[in-house]
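With one protein chain held back, the other chains of the complex are shown just where they sit.
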Amino acid sequence: MTDLETFRRETRAWLEANCPAEMRTPPDDEEDRCWGGRNWKFKNEAQKQWLEVMAARGWTVPDWPKEFGGGGLSKDETKILREEMRAMKCRSPLDSFGIWMLGPALLKYGNEAQKKEHLPKIARGEIRWCQGYSEPGAGSDLASLQTKAEDKGDHYLVNGQKIWTSYANYADWIFCLVRTDPKAKKHEGISFLLFDMATPGVETRPILLISGKSPFCETFFTDVKVPKENLVYTLNKGWDVAKYLLTHERDMIGGMGLGGGRPLGQIAAQSIGVENGTLADPLLRADIAEFDVDAFAFALAMERAGDMMKTKQAHPAYSSFLKYYGTELNKRRHELVMSSLGSDGLEWESERSAEGDAPRAWLRTKANSIEGGTSEVQLNIISKRILELPGA
Amino acid sequence: MTDLETFRRETRAWLEANCPAEMRTPPDDEEDRCWGGRNWKFKNEAQKQWLEVMAARGWTVPDWPKEFGGGGLSKDETKILREEMRAMKCRSPLDSFGIWMLGPALLKYGNEAQKKEHLPKIARGEIRWCQGYSEPGAGSDLASLQTKAEDKGDHYLVNGQKIWTSYANYADWIFCLVRTDPKAKKHEGISFLLFDMATPGVETRPILLISGKSPFCETFFTDVKVPKENLVYTLNKGWDVAKYLLTHERDMIGGMGLGGGRPLGQIAAQSIGVENGTLADPLLRADIAEFDVDAFAFALAMERAGDMMKTKQAHPAYSSFLKYYGTELNKRRHELVMSSLGSDGLEWESERSAEGDAPRAWLRTKANSIEGGTSEVQLNIISKRILELPGA
Amino acid sequence: MALVLTEEQSMLRDSARGLVADRAPIAHLRKLRDSRDADGVSREIWKEFAAMGFAGILAPEDHGGSGLGHVEAGVVMEEIGRNLTPSPFLSTAILGATALKRAGGVRSGDLLSKLSAGDLLLALALDEKPKHTPKHIETKAARSGNGFTLSGAKTFVVDGHIADLLIVTARTAGGADDKDGVTVLLVDPKAKGVSIERTIMVDAHNAARITFDNVAVDADAVLGEIDAGAPLVEAILDAGRACVASELVGLSEEAFDRTVAYLKERKQFGKVIGEFQGLQHRASHLYCELEVTRAAVLKALQMLDTDADKARPYVAVAKARACGSADLAVREAVQMHGGNGMTDAIDIGLFMKRARVCQELFGDARFHANRIAKIRGY
Partner (left out) sequence: MALVLTEEQSMLRDSARGLVADRAPIAHLRKLRDSRDADGVSREIWKEFAAMGFAGILAPEDHGGSGLGHVEAGVVMEEIGRNLTPSPFLSTAILGATALKRAGGVRSGDLLSKLSAGDLLLALALDEKPKHTPKHIETKAARSGNGFTLSGAKTFVVDGHIADLLIVTARTAGGADDKDGVTVLLVDPKAKGVSIERTIMVDAHNAARITFDNVAVDADAVLGEIDAGAPLVEAILDAGRACVASELVGLSEEAFDRTVAYLKERKQFGKVIGEFQGLQHRASHLYCELEVTRAAVLKALQMLDTDADKARPYVAVAKARACGSADLAVREAVQMHGGNGMTDAIDIGLFMKRARVCQELFGDARFHANRIAKIRGY
């Protein structure tokens, strides 16, 4: 038996022994996930226990180095762990922008002190992070940001405004792009700062979305003092960190195309009924079949992308493809869910409709092709960097 | 009974009495149509007779003035004539670029002598015209044309090359855009000339297309002498004439979306068969149904466009919409024909397949969205002129 | 008939536009929504509609109506669509008036007079499945003495919780999917055994689920003929479908106009985003789709007025097209508005929500394309 086969067997046994039964069902919605942080209230004992045993093993971040709270697993081992968790339907023990975005950026660009300070707390779910990128008026043109940080000797003084900061009202810390040289070209005067959301001068205001939910905030900074050691990487080189981190964000959002959830054919059959062995709505059946083909294939494209990255065959801009395609696919899926549910899917508040779960989820997907770089921006990136078309 | 009702009754009776039975079936293909011209060979007596009686009445060009060989009909009468011809399945007595394009341009921009000279011959099918617009390298950027006409006192000397000249090898005369002021801005140094294709120095070479046919030519001009009276409208103002004429071309090509031909559902049912009362290929059935909805609606959009033009409610650039939509629809139709016919539709030479009629027609449609201004150019025009988007 | 509005119809459009934009703009919808208004529509504004002749737009003049046609009704629906106005217009002035007019009789005449005055609200209780399936009617009206006993459940009943009378399709003979055996009944919503649950919808417009539990219904409640109500149902539906298609046309064009305006205003990368050809081509394509739909919808309305027997495929095409192009219009509107389009602070999302509901109402694009396939025999 190879080492990897042994690892798989042991992992399976360990998960079997340690993952509580309640954590082997998909979460109901975003609020049912474990996000951690200073003020986190666990939904139940199982959620708490699952986070603790996984964090103790470093498996909230299996491929990070052990010294920073990670599991120290190889890429192959990490893949096996994920496969086994999926097979057993184990939930993610911890959802976190710290894990998905800041962590990889700190591992690459942070100094030793920063890694020691922040990574273990991310791994254990002690600090919940939010991302301070977008600004009103900047949108897709991220680099035109205006929030400024002035050098005041021992600290930076931050003033400005961010928008689309996910769960900023629940976050403990923020990683934030700020302008440190207003005279430089727009990509060159930007720096990457970390600071505590409890610092005086930080205010958040949730944004009401068309889904009726408020997962994002406007965030305001008024004379916020940030210690100088919280600058990541080089002054005025924050755009390098930002670009690296955006790639991780795109992978994450693109992955949403896989969607999980119940098969569309089942949803539709239950809602619409079956005649002569096929869905009673033949045109909807055709669209679902075509979606299923594409979703099936895209899952394989995600798998291939992982293997290409492992073998260094992937173009550095490949994540733009995954982000674009995955989010458009997810939007298509939810359009088809809505078409399958018909008028039942239009109810917004009833218990019967789980308080409008379906239409709210449908509307939520419309942001997928905007957040983390719009579909148009991804196509621009592919045109320029992969196809090398002029002027893109 | 109103005048129009009387006109309709009389028209129906006249058509009934005068349209030969052979001319009440759709033409088999483009070669089965009547194009006229000096060297025209009628396919049969009926074709000849039908042209003659219609031309005698001015009804090859019903809405042109009588003095130029037209029927002098009002717009409403013209519409009634077309409706009655359609109802009785009468063929067009004469297909002609002279009628569709040059005629309307001459009526608007020609001088009296030019109208008297050319329009009656067009109306009677005596002279067959071709169009000298496109040049190699110019493509969609029509105004960048290079063929030049130098003023030599009593004549212009034309040198250069045209491409995509429809049936230039059969045409008697050409209407042609030439550069008369090489120093002016590209739209401003262009003139509109007419000349006989028998003039020394004119050569044509048919282009073999992917359909295996050669409806277009490359046309070469070497020191072609063109009398000065053959200049239409003002020197260096030919672009105005060209734009006007292009609109007519677009209307014509856009109309192809209507397509006539056998209903797709019938073609598919015959080829694929029917199970439980519906087409045996359920996904193809879905696509055909969606096409039928769009084609049905587009026919109504064409009707509405006609009524909008009559009542001056149509935007001057409205023909770009018809051209874009109609040609894309026609391409879609032929894709569906090919999918319906399956492997039978792939035969290229057999008698069984009428010498590959279906695949040749399918390939021919691919040019629809290129000739007369590409789909991309039409979308640009809509963006700029109708939506008034900046920089379009 | 020319496929453009007549001068009178254009004038009607201008006055409808004035009234609706002035009295019931999108702010009106927001107010009803945010205040959780019990009716979900303004009865006061409905009285103003009636005073303008809109309540009785399809009703004959001798019953206090305007005696106009479907084109005129569609003109009003279009303005309702532009402003996302919650209004009894569809249920009462279109569906209700069509039912009463087609059914005829003295009682219908009296009701039409009340309806035209703005004093009678109606609602059509037809659907029983989550997807529009008009041929499927399980609700039973069993003969009982001189009348019927009604039992069953209806869903997606627009204005069901505010109607003064319900127009209910029920089965008086045959099985759930039979064409024969359908009867249309006028039912008092306050009658014993009727329970009405208002359902709060994604678009903040009215809908209800209604159950009938052994409800006693008089013999004179029958609209049209007993057991042979199917053609009446189809006539009501075709009027409804063509008019909902008009609403979608208005809604789509307003969403499109706002999007084009945004493209000319919003800057990114140092340019107005309308300068980007990628967006230009998509906007122009959408323009074309909307033009095609407008022609199809106007033709369907004209056919209902002039050649109703042949209108069916025209109506199917109109509703299919209107659903399809509205769907594209609102998706493009939200995407082109970017993050702003995702917020409740601006109106774009409201168009998307309403478009979704109008798509499901009386059959979506797929339902009607499938009808076309059936009509054409493949």
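For clarity, chains are labelled A, B and C in written order, and residue numbers in each chain start from 1.
One rule holds for everything that comes next: a contact is a pair of C-beta atoms (placed from the backbone, for glycine too) under 8 Å apart; a residue touches a chain by one contact, two chains touch by 3 or more.
Here the structure is a predicted model, which is why all the values come from computation and not from measurement.
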{"item": "Chains in view that touch the one left out, judged over the entire complex", "value": "A, B, C"}
{"item": "Candidates B:E126, B:D240 or B:E371 - the one touching the absent chain", "value": "B:E371"}
{"item": "Chain not shown: contacting residue from A:P26, A:P136, A:P263 or A:P316", "value": "A:P263"}
{"item": "Candidates B:D32, B:E45 or B:D344 - the one touching the absent chain", "value": "B:D344"}
{"item": "Hidden partner interface residues of chain B, rising order", "value": "134, 137, 139-141, 144, 163-164, 207-210, 212, 271-273, 280-284, 287, 331, 335, 338-339, 341-350, 356, 359, 363, 366-367, 369-371, 374-376, 379"}
{"item": "Chain C residues that touch the omitted chain in the full complex", "value": "276-278, 280-281"}
{"item": "Missing-chain contacts mapped onto chain A", "value": "263, 265-266, 268-269, 274, 278-279, 285-286, 288-290, 292-294, 296-298, 300-301, 303-305, 307-308, 310-311, 313, 321, 324-325, 376, 378-380, 382-383, 386-392"}
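Operating definition for what follows: only the chains that are shown with their structure count from here on.
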{"item": "Separation of mean Cα positions, chain C and chain A [Å, integer]", "value": "41"}
{"item": "Separation of chain A from chain B, taking each centre as the mean of its C-alpha atoms, in whole Å", "value": "55"}
{"item": "For chain B, residues that touch 2 or more chains besides their own", "value": "278, 285-286, 289-290"}
{"item": "Residues within chain C bordering two or more other chains", "value": "366, 369-370"}
